[in-house]
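Other chains of the complex are left out, but the ones given are in their true place.
Labels run A and B following the written order; every chain starts at residue 1.
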Amino acid sequence: MQRLYLIATGGTIEKVYSERSGSVENLDSKIDRYFRMLRLPDLQLETTHLMNKDSLEMTEADRQQVLETVREKLKDPAPVVITHGTDTMVETGLLLQRSLTGLKYPIVLTGAMTPLGFEGSDGLQNLTESLLAARLLPPGVWLVIHNQAFPIDGVRKDRELARFVQRKTTQGTDERR
Amino acid sequence: MQRLYLIATGGTIEKVYSERSGSVENLDSKIDRYFRMLRLPDLQLETTHLMNKDSLEMTEADRQQVLETVREKLKDPAPVVITHGTDTMVETGLLLQRSLTGLKYPIVLTGAMTPLGFEGSDGLQNLTESLLAARLLPPGVWLVIHNQAFPIDGVRKDRELARFVQRKTTQGTDERR
């Protein structure tokens, strides 16, 4: 039985439609409902609902809290999947990469462009991929989404295309846009 | 084969999630995609995509346009279903009732609390009900939603409960709230 830590921080993947406000919001965590749609007979999932925020509203203190939570979990090492808003997922991932050394397992960040359970959502696809990638990837910090696994320091969000792409680098310069 | 006019005006039922803005909006009509999920072997549906507006943004001119469209259709009489935002659905219905006389078929207004295709949506239920109600109800203007058919002059939206309820009347006074 494979143990795996799942840390939920919110983001689009967990947004719900509020009938009262007529808008999509991070209200309650709904990710567990979607895990129940997956068959995971050999996975022991230990879920932490850390926060439920749009990642544009995450502060440095929030990111530190993610880091501390991961650090705490890794005292008893196992792969980690973090669900996160896509807008600042890379920032959080880079913080983890800078701060954590000697990783024995991968840390996978994922999220969604459209909330879980909305028509056309990529949420369940990304969860499914991340739970498998966390078993197959080598140690390190990764972003897994849309059938791709990116090392965290080589990826950026392309808002126009609603996807993540390889970050271009020229002569060692990080052309982050 | 039963003919039926479907007039789409927008409202929550047709809202979509925009990945660019992260909000729900009335962008393109999507109702036809959902009709294709229904089996309607004896129904000849003639759909008019009149406008695509949140009903709180509908003006009196918009409502007049709905009325004129219905009047135009009824030159060749058949039942009518109008999809509409729930917030001012009753206003539009009352205008139709005041303005149209000698109806030979029912005019049914419907909508949804959560957009079609979002988890927990009531949209397809309400469409299904309205298409049947338009065949079974007597002439008049009706609001059909959540397994209920209300005469338009006896109904109001209860925002707290996210449903429509019978409007209370005391001694002939219309206690509209």
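Structure notes:
Everything below uses one rule, namely that contacts are C-beta pairs under 8 Å (C-beta built on N, C-alpha and C of every residue); 3 or more make two chains touch, one makes a residue touch a chain.
These numbers were taken from a predicted model, which means no experiment stands behind them.
The complex is a homo-oligomer: 2 chains are shown here, and the full assembly described by the structure file contains 4 identical copies.
The rule is short, and it goes like this: only the chains that are shown with their structure count from here on.
When chain A is fitted to chain B on its Cα atoms, the angle of the rotation, on a 0 to 180 scale and to the nearest 5, is 180 degrees. The centroid of the Cα atoms in chain A and the matching centroid in chain B are 40 Å apart.
Residues of chain A that touch chain B in their complex: 12, 17, 19-20, 22-24, 54, 113-120, 159, 162.
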